[in-house]
Structure formats: C-alpha cells, structure tokens
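Note that one protein chain of the assembly has been removed; the remaining protein chains are unaltered in position.
Read from first to last, the chains carry the letters A and B; within each, the first residue is number 1.
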Amino acid sequence: MTTTLDLQLEDIRVVTDDVWTSFLATYGPLEWSPVTLEEASPTDELVQASVAIHGDWTGTVTLEMAPATAETAARTMLHLDAVEEVDVTDALGELVNMIGGNIKSLLPSGSTLGLPIVIRAPLCTAGASTIEHYRVELTWAGTPIRIRVWSTAR
Amino acid sequence: MRALVIDDSRTMRSLLSRQLVALGYETLQAGNGQEALEVMDQAGADVPVLATVDWNMPVMDGLTFVQRVRTRQEWRSMSLMMVTTEAEYDQIVRALAAGAHEYLIKPFTPEAFSDKLQLLGLLPERAAQ
Partner (left out) sequence: MTLSPQAFAYVSDLVRREAAIVLGPGKEYLVEARLLPLARAAGAADVSAYVSSLQRSGNPTQRMAVVEALTTNETSWFRDGEPFEVFRSTVLPELLSSTPPTRRLNIWSAACSSGQEAYTIAMLLADHGQGRKAEILASDLSTEMLDRTKAGAYSQLEIGRGLPAPMMVKHFRRAGTQWQVSDQLRAMVRTQRINLATPFPPLPVFDVVFLRNVLIYFDAPTKKAILQRVRQVLSPQGYLFLGGAETTLGIDDSWGRTTIGRFTLYRPQAATPGANPPVATAPLTTTVLPPRWAAAAEGR
C-alpha cells in the first residue's frame, strides 16, 4: 500500500533551514533560488546525497550541490581548513540524514529511515523507477542547492 | 570527566566531541552500538559519565545500545542522551521508556546541546552562564 505524500514545500524548506541554521550559518542563510540547479550550477558534476524512507509511503530524499559547495559544507561542519573526499561524503550523508529524518517525522508514524548514500553524478540523473514529487531550489554561499523528494514507482 | 560519543557519522562525532572537549571533557568515540559496548567494556571501572547516542546506525542501533546498557548494573551511573534525527513523538517516548535520560533532535545548535548537558547536571560549572 502506498499512501499519498502530503507535504508542503514550506515544510521541506523549514526542515532544511533548521539544518543550515544549526551547522552552516557561518556562510549565511539559505535562500529560495529563482533558477534551477542546472541553470545555476558552475559544473556538470554534482554530489548527490540520498536517504530512503520506508513505510506507508516509500521513497527517497535527495540533497544535491556542486562538489565545491559540498566541500565548503564539510569544511564548515568539521571546522577544518582542508577536507578530503571521505569527509565530504560523510558530511553530506549526515546533512541528508537530518533532512530526511525530519521529513519522515511529518509522514504517518511507523516509517523507518535508511542509511545515507552519497555519490558523484552527472547533472540530472533520475532513476527510471522513481517519480519526483517535490523540488526545492535554494542558494547558499552564492551557490545552488537542491532538495528533492521522490517516491518509488510500484 | 569522560563522555562517549556514538554516531556512525564521523562529522557528527567530530562536532559533538569538539564541543565536549571545549567544555573540559575527555571523549571516546564509537561508530555504532556494538563498538560502543566494546569501548565500555574496555573502559572497565572508569565508566563515562555520559553517552550521546545516535539512533540509526549499522550493526547495532542506538535504541538497542540503550537497552543493553540498562541491563548492566555497573553502568547505571552513566547518563544517556539520544542525539538523533528521529523526531517523531512515538520514537522519543520509546527511547525514554528504554532508559534514555535526555533526547536531542538533530539538527541542534551548540546552545541546545549544552542546555541538555545542564539539564543532566553535566555542564561543568565554569561553562554554565
């Protein structure tokens, strides 16, 4: 059984904002972006962090940004001047874990959260078996960031 | 004072450890509940005063860790603070029922973390405002 997803874009925004305010405020707040990640991105490669939610509703939350932005986020969270790929992967995983976990808490109770997965991917990858439901385009530290919520097609 | 930081994310372990060290703590770290139990066994009689416990971790999750700790008389003195992205009402009730003393939902600000330490009586005097 798959229930429909009843989220507001504003909820996703609030959840993401809380994460940024708590750990990444040094570089200023998140803002709504007037353009898409594709239009604003300086590179053709992205870091995409995702976490799965299983339950009455089953799907995935993804967080995407350019590698340089991901590195800035990792450096800020870890308070380090230089970070390695493994740090970036871990930091982005924790960011999407927090966003996904808080989105899960807005869904009917009893859902479970998977462990985060972080990949580097070309722009605009979408699995054939997924449907995009929500998309929030943001900017932070002058660079684009995108949150998407996908459901797994049955 | 020693604190055990349990989280599968190195980023989160580093964040929490950094704040605890700044407050005068010595920190131990573990990447999941099983590792944490091993660290506790190695620590012997020198039981940490606090463990911060993530919920979702591979091998052994945080709730199971809390339940295990509660079966061990010699670890009774340790305060258990869940620090997790699990934010539902029912989950918080479950963790408290299992024996967690405090519950901090991720994301959290450094102030919120020290507020929780203060509620547990674990904020060193000089850091209390």
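Side notes on the structure shown:
In this section, a residue touches a chain if its C-beta (ideal position, glycine included) is under 8 Å from a C-beta of that chain, and two chains touch if they have at least 3 such contacts.
Predicted, not measured: the structure shown is a model, and the values here were computed from it.
Within the entire complex, contacts from the absent chain reach the displayed chains A, B. Across A:Ser33, A:Thr89 or A:Asn102, the residue that sits in touch with the chain not pictured is A:Asn102. Residues 22, 87-89, 92-93, 96, 100-105, 107-109, 111-112, 115-116, 118-121, 125, 129 of subunit B touch the missing chain (whole complex, contact as defined above).
The omitted chain makes contact with subunit A at the following residues, 11, 14-15, 18, 21-22, 25-29, 102, 105-106, 141.
One rule holds in what follows: only the chains that are shown with their structure count from here on.
In this assembly, the C-alpha centroid of subunit A lies 26 Å from the C-alpha centroid of subunit B.
In the complex of the two chains, the subunit B residues touching subunit A come out as 8-12, 14-15, 18, 56, 58, 84-90, 105-109. Against subunit B, the residues of subunit A that register as touching in their complex are 18-19, 21-23, 74, 77-79, 87, 90-91, 93-94, 97-98, 100-102, 104-105, 109, 113, 115.
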